[in-house]
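Only one protein chain is missing; all other protein chains are in place.
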């Protein structure tokens, strides 16, 4: 941590900071520049941050040098983490495709979607039973009935299930039914929920918050891992910007950044990322080319009748066409789609 | 709701939309322009939105005309809502000042702060006992012990207490101690929590999410009100932008917008809004001049020793100077500070 | 254009708007909803917008229905525009790679870079002779000397040259040397410059402004085209967001949106888009997969000695490796790199 002193700082003020750092056992490195005097505090970053030095009137600012995360970092674990979910893997050279409806609406809808995406080559079935909605007057999901429909679809197709947990209250219930537990963007910093998930032994798919920095997102993963659950899958789903032609701005560079800084697999959701089915295939391919370890795609048998997010759902037909493109791309990149090595070009 | 059809839409496609709208009982208004055909759907907005029409390949987009909120709107209740908390009021011409430390750290700290802000003229004591923190390794609050210290400070000074609820789990506990229950920015769309608060009979201070639109913020208030609790106080605390010289960008125009659209009182938190005590007095005064019904200001007896957010806390001395300025401003604007009519200029 | 009236609007107020619309020859379509009365104005969008109706106290807002651009739109020209630059083409199934240093620094530097990128398969040499810099104290480019060095490199390698125009003052000079004229992000709305470029008969590469919406970007292209120059190449180079781990946030979904709305080719600059050479290869591949018609990549013989933007420049070696990946990807997608049909998989 670098402590930057005000221009014109006096010696006794510098000494006051130095003494406080030394008293708690931190190393001190003083450097007098032409315009600023800076003090390097060597040791535990969180200890320095908890000292409140920035509130001193003669301290201009504090500049962190090291990253705040540990367990998620490549320095902690240099090689890629790979998790198995059913027959498929995610991470390393394995790419996992998760597909299905935004919300579970009926047995018929889930089964049709599940069979469709299975046939097209998806590895995991997605579907929401609990739906966090902006308006209290919108459809909020079928809740446990929805979970049972997902379980039935799993039984019929063999596809593992990813579904969203929306509250600490339903962690146990979701855990009973899900193969991967999804944390939505709005809950990325619901720290109580993250801690509960840290106690489980099951992959957690952690969506990036709507305006979360990559650092905050990795810190949210750190919450789960610091509880003992190391199976965290990160999911980029678009951030909020000024642009209105798309629902969100899908930040694919976050994939490249995360792959450099962390060993955790990262997945992209182009459906929420764009909010428009017309743009989903292009963004799905781009995500794969950017190095994503998986994709999460909304597919609905009849999008125009969907109770939630129909405009961003692909039909089964369009999803099947997309899967063909993805297989060719994965092959050209030497990656495997879901445990099955694709022949290299 | 306006449904905009693709250029070159065919008549049977238009008819298909019209028929579906009519079937669910909505009024239909067709308008053929030079470049686009549009269909106005007259009736329940949420019904139209749930029909998935935007997923039809010949529908370009849907444009909402009316606002999605009801109970929070001035159309529902034209006159300002005014709530009483202890001796002071908020809303109408009454301005309420809430002040105190970011986090409760010790009995001595809370009592000193409480006495200081009381003497300077604050009406409510703020202080966090449960602290949501970005890092799992940071200080997370004194929890129930902290609540007891707040209760003690209330006993000694007579100041009502506002403190943050961070989870459905601790709603009952917080309700036992707090006079105003605060919902933090990260929980603004924790809909399960909002629903719990809708069952209480106590003012809720609802902070705007870090990147929440004004519409989403008002919809979050609608969640609480739709549960039966009409005492919602909105709190602007800065939104996330590209600017890095301030921690957040305090959006004071949101005060003007909310006052026009809603009858609910709105408060500003310049401490989180700027993240720097140097800018707090200017932004506190600006908030009052913009029409805010209250202020929430962090005050710490010794900011440089604070365990949380010291850099944005005022000393008691600086807070006292600020209160003098605020009194003069309120007087010039013909408003009352905390139930005591300030002599007009 | 939809004119939304205030709730509770009176009949004479509605009539006042209707009369004014009719007086200028616009069609009128009145629709009385449950919550709002709306007036559809049929005819020339810019005429409606110039009437100032939104300033009337009983008008709540105006909602545009059609897009403001014409010449750039697919409705105006449904098939892809394809431009030839030297031997290579851009648009349709042809992908053009532009590469070279951020700034021209010396003859030796440009020639080495030009030969390196040529050998690796690039089709166009990029290099800046006039550099707009945030600080008045930074290196501002070699100006005409730099242009001469670019011309020499073109002579030696046969690569056409793209270079930036920074002011109306140097349009003629740049036009003398450049095969493609680049407009930088900061000049995207320098309308006087755009008009000058509209008079030329040469491709213009128009970078998206730092916080320009897609609509504003297309309107800037419309400026150039409305002057008579139809050869506009759009270039996405990252937008400004709250994220700090990358210099900008590369908005690849803009590629998909532009390809849907416009016939113009669109290029991506992953070097400025990320600001970090480590992320350039991933984003270059992602851009191609998203459907970009070209890439603009910074390559420097010795990035650690670059006078401008070294941190985002690839070495020639890394660029050569990237080109191999891009060829495989283009092949898998059935696209041609620079006029040479790549064998399909």
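The first chain written gets the first letter, and so on, giving A, B and C; residue counts start at 1 in each chain.
Here is the rule we go by: a residue touches a chain if its C-beta (ideal position, glycine included) is under 8 Å from a C-beta of that chain, and two chains touch if they have at least 3 such contacts.
This structure is a prediction, so every number in the text was calculated from the model and none was measured.
Student: Which residue from B:115, B:251 or B:305 sits in contact with the chain not drawn here?
Tutor: The missing chain is touched by B:251.
Student: State which residues belonging to chain B touch the missing partner chain.
Tutor: 211, 213-215, 239, 241-246, 249-257, 259-260, 273-274, 278-279, 282-283, 285-291, 325, 328-329, 331-333, 345
Student: Since one chain has been left out of the picture, which residues of chain C touch it in the full complex?
Tutor: These residues of chain C touch the chain that is not shown: 46, 49-56, 68, 132-139, 166-169, 186-187, 189-192, 195, 210-211, 216, 219, 222-223, 226, 240, 277, 300, 303-307, 310-311, 313.
Student: Going by the touch rule given at the top, which residues of chain A touch the chain that is not shown?
Tutor: Within chain A, the residues touching the omitted chain are 2, 4, 7, 27, 29, 31-36, 38, 40, 42-43, 63, 65-66, 75, 240-242, 244.
Assume only the chains that are shown with their structure count from here on.
Student: Regarding the chain A and chain B pair, does the interface count as same (over half of residue numbers shared) or different (under half shared)?
Tutor: same
Student: In terms of CA centres, which chain lies closest to the overall middle?
Tutor: A
Student: Report the inter-chain centroid distance for chain B and chain C in whole angstrom, where each centroid is the mean of the CA atoms.
Tutor: For chain B versus chain C, the centre distance works out to 39 Å.
Student: For chain A versus chain C, what separation do you get between their C-alpha means, in angstrom?
Tutor: Here chain A and chain C have centroids separated by 30 Å.
Student: Quick one: chain A and chain B, Cα centre-to-centre, how many Å?
Tutor: 27
Student: Where in chain A do residues touch two or more other chains at once?
Tutor: Answer for chain A, listing residues that touch two or more other chains: 211.
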